[in-house]
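What follows is a structure written as structure tokens; I'll ask about it next.
The complex appears here minus one protein chain, its other protein chains still in place.
Labels for the chains are A and B, by order of writing; each one numbers its residues from 1.
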Amino acid sequence: MPEIIEDIAQFTCPPPLGVRDKIVLGHGSGGRLSAELLRDVFLPLFSNPVLDRLDDQAVLEIGGSRLAFTTDSFVVKPLFFPGGDIGSLAVHGTVNDLAMGGAVPLFLSAGFILEEGFPMEELRRIATSMAKAAAAAGVAVVTGDTKVVERGKGDGLYVNTTGIGLVRDGARLSASQARPGDRVILSGPIGDHGIAILATREGLEFETEILSDSAPLHQLVEAMLGVSTAIRCLRDPTRGGLSSALNEIAVQSSVSIQIDETRIPVHDQVKGACELLGLDPLYVANEGKLVAIVAPEVAGEIVAAMRRHEFGREAVVIGSVGEKRAGLVTMKTAFGSTRIVDLLAGDQLPRIC
Amino acid sequence: MKYVDEYRDPQIALTIAGRVARNVTRPWVLMEVCGGQTHTLMRYGIDELLPKAIELVHGPGCPVCVTPLEMVDRAIRIAELPGVIFTSYGDMLRVPGSRADLFEARANGADVRIVYSPLEAVKIARANPDNKVVFFGVGFETTAPANAMAVWQAKREGLTNFSMIVAHVLVPPAMRLILESPTNRVQGFIGPGHVCAVMGYQEYDQLAREFHVPIVIGGFEPVDLLESIAMLVAQLEEGRAEVENQYSRSVNYEGNLAAQRIMREVFEVSDRKWRGIGSIAASGYRLREEYASFDAERVFDLKDLNAEEPKECISALVLQGLKKPVDCSAFGKRCTPVTPLGAPMVSAEGACAAYYQYRRHA
Partner (left out) sequence: MCLAVPGRVLNVVEGDPAFRTANVDFCGVRRVVNLAFTPEVKAGDFVLVHVGFAISTVDEEEAARTYKYLAQIGALEEEGLASASAVKTGDAP
């Protein structure tokens, strides 16, 4: 046993871990590690004006039209969850990325990586679900690919979807456009999707099942743009939650964002599950919500238009954009005090303390 | 949520804060020991609500943070062995050892799984008889009954593939060490509510008497902490030094006897090394001899794996309340939650991490 110390005034500390040489799960979480991976590995190699904007989608000028182009891979476990499955999620996720660029989603590709031994019946279920979601969203799957990997190398099924859409006239949306004075609008309660997934994985039971909020938002966006094009930016808070979306905007636009805790809707059961699991809803993934940064004079009208829509019934202004302390997102608590809403390093880890 | 929402009522919170402001006549330094309490204080910005005369300093109340370097190294060594399923609470996975953390071990192929309860680990052991299942038993006295129960159940069932790295730490010895230090500034303590739900608060009488320091056993919601602070200030202003129980809805003097029984059956008190502090006498638990076959450090023969903790950051000064995280020159620069230098930055409960996440500018 090491010598017993008598006085607490003796400092010792662990050295920092230094540069990582392997990918860890946190790199895929949408938090700080993800941002660093992008910054340190990919951006230096692929840099160009479009990519460097780091929006959810790339907007390209081709032959006089503005095309929105995006890609997303889906590795969710479990494959089937309350409120959807990996198929409908894939369609909604890509449709939403296009919608966040102010585009009418038109076409999708679907690439499947299947593991040897994956049940055909489950593949049919997923494909059916995708077809339904695509039809409901008014998009066509026009090309695709299928690969099979050996048993043990593929975790069942992965999907990649790439989408193309045409950006509406007048829509100029980008995370770099937020300005001091703008309002922050949230389309509805946060945390449903992440908790639905976690609940299924952890075997949590609910009085009323928590459903993933997975949904296509392009028509909601159309309704919003119909009111005004003074919308600076749209973002869907998927992995990393509302916190990641707001932090990205704050950094890209070099502004600060202040939100009000009492205005952020969270379903009671989601709150209960978060309490139980030691999670903060601000960091939990959503798949049918959006955050909008809009000019202050149109905020009220836009919220009204959103509330008339199926996926915006609980839309609310949750905060505003400021100019001091660029890159910082803060939240006024119910007590009137202020806390920082920071990017987490990796995935949110459930607290036990 | 019943018994939660009421204790987050802003109206009541602000009223109590106002009462503290009116009663206080001179500066007081108060410490909360428990990481969960630190978390609440930071998250709700309680210090912003209190008069400047009240200084809140944060104690070593985060068992994740104070788990020593060599424990993490041993955990990683075990996790990396073939056939081992290593189970742990989520927040331990990011704690850096000498070379790596458990997340990296997982990236390197180790089977590391997050569980919410030690019973889940036992379940995994039952379901995987050909694997050795190991659980990282970190925590204060609050978690000890559950860990003891897991070992006890495993023994009863005759499981031969389950073991635990026991890294429990105890609160009263840490408080004693803080109070004994010649540079101690803490004048009143918010006692650890959930630790006391298990252990009762008899042990704190001794400390209050010996060091003439008031201790209020506090809960974890903002109103609980503000009320605890108000009670401490009242004692200090009146020159009293007693143990009071703010968290009376869940804590009583003797604690939970059934829980204490199982803990005594399975654990015994031992010396324990605290990261950032060093070894404190009689400050932890270890498995009793009858349960040796469930002691992972013995099963895997790692008692000799030691690590030296080099001097760099001001952890111990922060843990004593002599410095605030923001006083550290590395805070927010070389020392961040992604690249932690010391114990209080490592886990979400540590003082530095809490400051960084919620209140960087404070």
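The working rule: contacts are C-beta pairs under 8 Å (C-beta built on N, C-alpha and C of every residue); 3 or more make two chains touch, one makes a residue touch a chain.
Only a predicted model underlies this, so the values are computations on that prediction, with no experimental measurement involved.
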| item | value |
| --- | --- |
| Touching residue (missing chain; options B:Pro63, B:Gly97, B:Pro172 or B:Pro214) | B:Pro63 |
| Contact partner of the left-out chain, one of A:Gly28, A:Pro82, A:Gly144 or A:Pro265 | A:Pro265 |
| Contact partner of the left-out chain, one of B:Ser98, B:Gln153 or B:Ser279 | B:Gln153 |
| Residue in contact with the excluded chain [from B:Pro145, B:Gly188 or B:Pro325] | B:Pro145 |
| In subunit A, positions touching the absent partner | 204-208, 261-262, 264-266, 268-269, 271-276, 278, 280-282, 333-334, 351-353 |
| Residue ranges of subunit B at the interface with the undisplayed chain | 1-6, 8-12, 14-16, 18-19, 34-37, 61, 63, 89, 116-120, 138-143, 145-146, 149, 152-153, 156, 192-195, 197-198, 220, 223, 227, 248-251, 256, 258-259, 262 |
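Keep in mind that, in the parts below, only the chains that are shown with their structure count from here on.
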| item | value |
| --- | --- |
| Length of the line joining the C-alpha centres of subunit A and subunit B, rounded to whole Å | 33 |
| Subunit A-touching residues of subunit B, taken from the complex the two chains share | 1, 4, 8, 10, 13-14, 34-36, 39, 42-46, 48-49, 61-64, 69, 89-91, 93-94, 96-101, 103-104, 106-108, 114, 116, 139, 143, 177-178, 180-183, 222, 271, 273, 275-281, 306, 309-317, 319-320, 322, 334-335, 337-343, 346-349, 356-361 |
| Contacting residues of subunit A [partner subunit B, same complex] | 1-18, 20, 22-26, 32-33, 36, 202, 268, 271-272, 275, 277, 325, 333-340, 342, 344-346, 349-353 |
